[in-house]
Structures are given as structure tokens and as C-alpha cells.
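Note that one protein chain of the assembly has been removed; the remaining protein chains are unaltered in position.
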Amino acid sequence: MAVSGASGYAGGEVLRLLTTHPDVEIGAVTAHSSAGERLGAHQPHLRSLADRVIEPTTTATLAGHDVVVLALPHGASAAVAAELGDDTLVLDCGADHRLTDADAWTAFYGTPHAGTWPYGMPELVLDHGERRQRDLLAHVRRVAVPGCNVTAVTLGIQPGIAAGVVEATDLVAVLAVGYSGAGKAAKTHLLASEGLGAAVPYAVGGTHRHIPEIEQNLRAVGAAEVSVSFTPTLVPMARGILATTTARLAPGADAAAVRSAWEDTYAGEPFVQVLPEGQWPTTAATVGANTALVQVAVDERAGRVVTVTALDNLVKGTAGAAVQSMNLALGLPETTGLPVEGVAP
Amino acid sequence: MAVSGASGYAGGEVLRLLTTHPDVEIGAVTAHSSAGERLGAHQPHLRSLADRVIEPTTTATLAGHDVVVLALPHGASAAVAAELGDDTLVLDCGADHRLTDADAWTAFYGTPHAGTWPYGMPELVLDHGERRQRDLLAHVRRVAVPGCNVTAVTLGIQPGIAAGVVEATDLVAVLAVGYSGAGKAAKTHLLASEGLGAAVPYAVGGTHRHIPEIEQNLRAVGAAEVSVSFTPTLVPMARGILATTTARLAPGADAAAVRSAWEDTYAGEPFVQVLPEGQWPTTAATVGANTALVQVAVDERAGRVVTVTALDNLVKGTAGAAVQSMNLALGLPETTGLPVEGVAP
Amino acid sequence: MAVSGASGYAGGEVLRLLTTHPDVEIGAVTAHSSAGERLGAHQPHLRSLADRVIEPTTTATLAGHDVVVLALPHGASAAVAAELGDDTLVLDCGADHRLTDADAWTAFYGTPHAGTWPYGMPELVLDHGERRQRDLLAHVRRVAVPGCNVTAVTLGIQPGIAAGVVEATDLVAVLAVGYSGAGKAAKTHLLASEGLGAAVPYAVGGTHRHIPEIEQNLRAVGAAEVSVSFTPTLVPMARGILATTTARLAPGADAAAVRSAWEDTYAGEPFVQVLPEGQWPTTAATVGANTALVQVAVDERAGRVVTVTALDNLVKGTAGAAVQSMNLALGLPETTGLPVEGVAP
Partner (left out) sequence: MAVSGASGYAGGEVLRLLTTHPDVEIGAVTAHSSAGERLGAHQPHLRSLADRVIEPTTTATLAGHDVVVLALPHGASAAVAAELGDDTLVLDCGADHRLTDADAWTAFYGTPHAGTWPYGMPELVLDHGERRQRDLLAHVRRVAVPGCNVTAVTLGIQPGIAAGVVEATDLVAVLAVGYSGAGKAAKTHLLASEGLGAAVPYAVGGTHRHIPEIEQNLRAVGAAEVSVSFTPTLVPMARGILATTTARLAPGADAAAVRSAWEDTYAGEPFVQVLPEGQWPTTAATVGANTALVQVAVDERAGRVVTVTALDNLVKGTAGAAVQSMNLALGLPETTGLPVEGVAP
């Protein structure tokens, strides 16, 4: 298989996971500005691939692979995918093909909509639990990999919505996000000197592009109407998302119903775990693993359910979701090649 | 003046501010387990006080000072204060005397209530703006210094409540908090090895002891009823609080009214600044300064106002508030000896 | 196999590696004060073992396993090992059995020497290259796992000593060390509030207990006489060691000879890599991997060779070395179950 965007964080993480995947052979690794250089110069942690030479991202270098991962800037994947055959499995880590609503796409991204692909979040509950999204991924040849913040919020709150124990309107999500989520392009506000010792919000006030994707997911779960206040904050860590999401407790619901909703939803899921009552997730426990840790509590005083999700934005938030979806699309066991143990401390 | 708890973080920060305060002479520095040792062994950054010997915290060592700062564990200050004369200005950095509601105290702290002291948050708006809390601090001889998280949330949201442009019920506050806020006692979950690279929540689900203090403040501002979902998360920084607080937009209010409410409330405040529209606060800009930076936006889609406050938990959150209140109580200019410039990057 | 010290960092990392080792079944996980609790409460990142109950560390719980890893405080392993049969493979992550010189042991540790076990650093060059330490590890039933700082310094400088291109006297090593190297016991100076934003040395001036182990290694390589100035410094990262070691260039040696010495020494080593000329190692590239990255340069002006080694103190520095040695002792392929790809960024 081929991986484009191989010198960036998402592409690098896909490659890291593939090095230990038993059913995959890594073919072309491609990128744009770093083409012609050793991969080891850009990804010194990928020792077994260090001497691979990065090829340019073109139809020619990507063609001929059974599977192609696109880890490109938003807006770049549609043109590339169009050149790849319909029997090639294409996994897009960018946003281009996630939204079903072309208007929402254009409102948040400002460009024409590129079309909708099957959505690569296998654990997404559909229609209050009738099915899960994994049921729709068998044999597909196009996958839109979800956004990392979206995954954290969706996995955190969907059990309550599916079970009807929380309201889907007036959700509030605040996220602590590590810097790799902002990508590898050099920008002043992303410098270590700026980020060390600092917490700072971005895209506040309903402007973040992940909002329509969250809404779309929760409607798929079964919510008639969704509204979410969404605020991400950068904190001094390289990886990780800690998403705190609160929702109003639905009339008639109580703490026991909430607990059951969360535990039942994830009882059989290999990569999402509801922690024992009272133990709250830390992002450290998920580093490098395709794991989302979830906890929930009812704040009777405030009338709200609080759920916290920890995951690694580059694994369960991006590259792990891509590999998990690939496994499903190829008919492999879903968990193949995906670590569940985090690297901590 | 005397400072107890001098080997801890709050006491150390009070001392740091006092070293450059023109109207104060530092007398006894006291502590418990470190009594008899050089202050420099515990606070190596306080160079001008390094050779001071820490005295034990007793009535004898504290007596005879015009001003006494208590930076003691919760529950320890009432007994000490009782022994100090009524004409001694006593500033309590602990929680013991903050709450007016004895039942709320006992519900969250589990001990009998020690009585209520004048509250050391000069910027607190009272009765929709009739007065501010500073008007009540002249010549007092007892001050309850506010909690650091409480200060961040209160300063962030009170303009909207005072002006009636947001609802005070169903507030949601999520905070990124630095480790010095957890104190200097050695605990496994506060180790650097655990905290570096991790974000982790604590006291989730309505259990945090700062909740009744927030509610009390917002009722003082003018809210008939208050409810707040409050979730603090530890992130890898030594100092700083970034509080993201959201409130439902009040019926009839709009973005212009919100902006005016925030800007008007803090127009004359020396230590609280509403940033220019679109610039969001970073905790880094407040390190070492008695500064709270505030921003606000209206999320029309979600129907919520989002306000973010950044401050240094040890300065504006604790020691700076103590000194500011001391200045008022002693009839000094309120800003005496208090830095407004942060140490960044 | 059994792992003691399972609630600590070294024991936890051994367990993490074993979860994906194809030839090992994890039996008893034992500890002292946490016995009786869920492993998941102490090691939340070890998801597949989360529901294991920690047993007490006793002869009874450890006996009956083919392989036992001891990750205990210094001084505790001899007594435990004595109770385990001679056909049990015992790997001691502590220092007790590393030194051959009983006097050096007593001088630095202050207790009687517990005897010397085969040394678990397979890449150690013996007698100027006649053999490597791995040749001595086949079928052994006791292994002393090396110290993490020792591994970083030894791997960095041994090529020059083996080839005679640097002098082994007057070495100077300064290390930047992450906090997990200091263990999980709660101590004030190891708090996140103290460590974030700070660099601080410890055990300066020839007092560090790792010094005699370094000297012993370099004598094994072939140095007639060794002296090393060794200074570790704690820096704000959870994992990792960056060891900068300098040695005087030997008379007659030049840059080409130095380069050859380093490249030739590690040409066939699976876990130690000399980077391409001009690329310097970062600890980030080794996180979670059993990898040491090495670079070397000649400073003509100063007459010194400078070599820098990056490794993960918990993997190549401890747990990975244990597993690698176990593989050799059991006759398994040396690289079995050991990751070479780091988790970065």
C-alpha cells in the first residue's frame, strides 16, 4: 500500500502502525516538498523505514497499490482520488469527504463540496443502536477518516444520545489538545517557546470546522436536533485529546440509566473502554494506542451529565482509525495490527 | 508583616510580591515542618530572603505584626486567627472563611463552619453594578482570599450576569489548570513523570469545593438562581488557569450587548483586561502578574456565550489578590507593588 | 512468567512489552503496597491487563514461573532470587548484581555485595571486539539488567574505546534525563510543579551510583584505565535520556577513523543505530522503542570527540534490555517482541 503526506504527522503515524501490521506491505511513501529525501530525515523515529526515499505525490507514484492513504491538506484529496481506480481502497485522513451536507461544507470550508465517502468511525452508533458504522464499511473502497476532535466528542457523548438519557441540544464540549493536532507546518504561535507553559484556546465561538461533523454524527446516532458549543484549547503536550463534554440530563433519566448507557454501548468494543466508576481518563494512558478511554458522571446539582474522553489524536484520532477502517474494508479482523496498550508514563 | 506557610507555593508567592512592595517590611516567615531551616532551601527563587530562618507557625511568632498572611491547609486558619488581635489585618489564603452559607461549607468540606470574612475579590460586581467588592474592603481587618479557579470563572462570566445578557443557570465551566494549584505536598499523581505529556480531569461531576463559592459570587452579582457544571483538568504547566465558561445567551441579547457588557465592566479595572475582539488570552501572558485576561464571543449556532479567562493561579488567583486586598484594607493605592506585566515566553 | 514491582515504572514497562511478545504468557503480576488492587488502577495504559489483580511479592507468588522479572528497590532482589530455583530465569532490573567489584559496590551503595550476575547488555563490546556480551547470555539463568544512564553512556562511547581512537581517561558525560528515571515514589522535588519549566542537576561531583558500572563496562571493552566525570540533569520530559559524552581524541586518530569505529561497531546491531553524518539524535524518536540512536563528531578545536546517545530510559534503558536478554537466555531470536519504531512526535 502507499502513504502520501509521509513527512507529516498523520502520514508518519500511519506508517508507524503499518510497520507492525502483519497483512500489509508498505509500497510508495510520498510527499510534496520533501520528495527525493530520506524518510529518516523527516521521521527519525521510523527506523525500519529510515532509508526509504520519499517520492513525489502523483498519480503515477500512488497508482498500482491496492490501498492508498491520503494525508494531505484539506482540499487536495478529491483530485488525487479521482485518478485512482474504483477498486483501489482510498482512505482520506483529510476532511474533504466527511460531510454529507454540501452546504455545511461550504459554510465552514469555503470551497465546493467534493462528495461524501463512507465514514471511518466503526464505533459510531446508528439509529439508536440498530447498527454501528462498522457494518457499512465492509468492502468499501473509499473511506473518509474522522477528525480527531470529532472522534473524542462523539465517542464521549453518543451513548447518552443513543439511549435517550441526555439531550442533544445545548451540548458543551471543551477540549485540551496536544500540538501535533495542529500539524507540522512552521507557524509562530505553534513554536515550543510559545506553547511551553501555556494554555490557549483557538477557533472559539462556533467557528471550528469540526462542528458540523459532530452534529452530523449525533444525528446519525439518533438525535432529532443537535447543538454544540465547541472550544478546543492547546495545552503543552505533543499528543493527546482530553474532551470534556456535558449535556443536560434528559427528563426521567438518572445516574443508573446513564451508567448503563455508557457501559452497554462500549461493552463489546475493542478500542473504546468505559473506565471503572470513579476512575477518570488521562491522555497519557492512550499515547501510541488505538484506545479511547471514557468516563461519565451525573452532576445532580447542575443537572448535567459530564463525560470525559481521552485518546491519542494521531492514533484513534487519525491513523488508527484509518487502519481500523482499512481492516474492515479488506475483510481482515478489525483489530489487526492496532496496539491497545499506551506508552506511559 | 508576617507570612505563614512560607515554604509552600501560596506563601512563597506572597513573599515574592512583598519583596518589591514599597510599603511593607517582611517580618516573620513561618511554616510547620520546615521550621528552623533556611528559606532559601525551600524557595531558592527568593534570593533576597534566602538566609531568613523559617520560624514555627505559632501565635507567638505571628503576633506583633500589623499584617499576617495565612497560607495554611484548609481548616487551620480559624484557630490561628482567633489568637491574633482584632486590629491585626489577617488575610486567609485558605477556604475557611469564604462562604456565607454554613450548610454549603459543611456539605463540601465536612467540618463546622468557621465564620465568614470580607471577601478579597475587589473586582466582584455587586448588585448588578451598584458597587464592587472593593468598596467593602476599606479598613477591614479580616480578608478571605478567593479560590483561584473561582476567580477565573467569576471574572470571566460576571459581566454577562451583571448586565443580564446571559443566563446564570446552566453555566458550564471547564478549566485547564497548572500543577502549582495542587500544592507542594508530595503525591504520586502529581509527579512530573505522571503529569508531563498528560491532561487529566479531577473532581468531576459537581464535587469540587469551589462550586459553592462560584455560586455565591454570582448571586452577589445579581443572579437570582445559579447553577454551574464545573470541571477542572490538570495540564502540563507549572502555573496558570485557562477557564472556558459558557452561558446561554439571554433572550433578546445580542453580540453587541455582550461585547459592551464585558468591555464596560472592566474598562476601569487595573488588573482585568478584556482583549481586543478576536484576540484570545494565553496563560503565558499572565505568568507572575496580577493580571486576568478575558475574551468573549457569541456562538449563535449554539446559542451560547463563550468567555475565556487566563490568569496566574498563584498571583491573581491567590497571592496577588491577597496583596491587592491588603492595599485596600490599609488605605494604600490598590495597585501598589503588584506587577501587571507577565513573564513570557 | 512473573513480573514483580508491577505497579512501578520499570515493572509496568516490562509488562507493556510482554503484552505483544509472542512467546510469553504473563503469569503473576506482583507488588508490595498495591497488592490486592486492580492493575488498571496503577497502570491505566495497560488495557489488556487492567483487570489483573496485583498479588503480593513473595516467594509463593513468584515460584513456579519459568521466568521472573524483579523490578524492586535496590537491595531487595538477592533475598527473593535466593528462593527461586536455579532453573528459573531471573532478570533483576535493580543494581544489586551488576558490579563485579564488591568494594566499589559497598563504596557507592553502603551495603554488602550480593554477588555478580551475567550482565544484560548484549551490545557491550568485549576485549576490543573479540566478542560481545550477547555471547555470554545464552542459557544463563540470572541476568543483571544494566542501569539506564550507564547504557546511554556506554553505547555512546564504547566504539571509540574499542577501536583505540579515543582515550578512556578523562571522559566527561552530561545527561538530560526524563522524570520516569527517578521512579514513582512521591517526593517533593519530583513534583510536576517543580519539574515543569526547570532543568536541575543531581548527584553531581562523582557521587552517582552509576559511575562504577560505567567504568566496569569500559574496562570490559578494553580500556586499561577509565575515569569519567558524570553529571545527570533532570529536564521536563517523562521519558528519555540524551547523553552527551566527550573523550580526548587519541594520538594519531582522525575524523575518518572515528567515523569508521562508530559505524563498524553498530553495523549489525538491531537496536543501536549510528545516524547519517550530521543528523543528531532526539530522544523523541526513541520513545517506546528498544532503540538507541547514536551520533559522533570530532571537535578539532577542542581535541575531543563528542558522541550523543538518545534512548528511552524505560525501554532500551531497562525493560527492553531485560526482554532482549531474556530472548537470548531462552534461545529465542534476540529481537522477538521488541519494537524498533519510536512513538513520535
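Just a few scattered comments:
Here the chain labels run A, B and C in written order, and each chain numbers its own residues starting at 1.
Quick note on the criterion: contacts are C-beta pairs under 8 Å (C-beta built on N, C-alpha and C of every residue); 3 or more make two chains touch, one makes a residue touch a chain.
Source: prediction; values computed, not measured.
The chain that is not drawn here is touched, among residues C:A2, C:M237 or C:V294, by C:M237. Residue in contact with the omitted chain (choice from A:Y9, A:W117 or A:F230): A:Y9. Note that of B:A41, B:A60, B:A107 or B:A185, the residue touching the chain absent from this view is B:A41. When the missing chain is restored to the complex, the residue among C:S77, C:N149, C:S193 or C:T265 that touches it is C:S193. Within the set C:A41, C:A63 or C:V306, the residue that contacts the chain not displayed is C:V306. Residues of subunit B in touch with the missing chain: 9, 12, 16, 19-20, 38, 40-41, 43-48, 50, 179-180, 196-197, 238-239, 273, 275-276, 279, 281-282, 284-289, 291, 293, 339-345.
Interface residues of subunit A facing the missing partner chain: 9, 178-180, 182, 184-188, 190-197, 236-238.
Looking at subunit C, the residues touching the absent chain are 170-172, 174, 176, 193-194, 196-202, 204-206, 211, 227-231, 233, 235-240, 242, 244, 246, 248, 280-284, 287, 295, 297-304, 306, 308, 310, 344-345.
Here is the rule we go by: only the chains that are shown with their structure count from here on.
Between the Cα centres of subunit A and subunit B there is a gap of 37 Å. For subunit C, the set of residues touching two or more other chains reads 9, 179-180, 196-197, 238.
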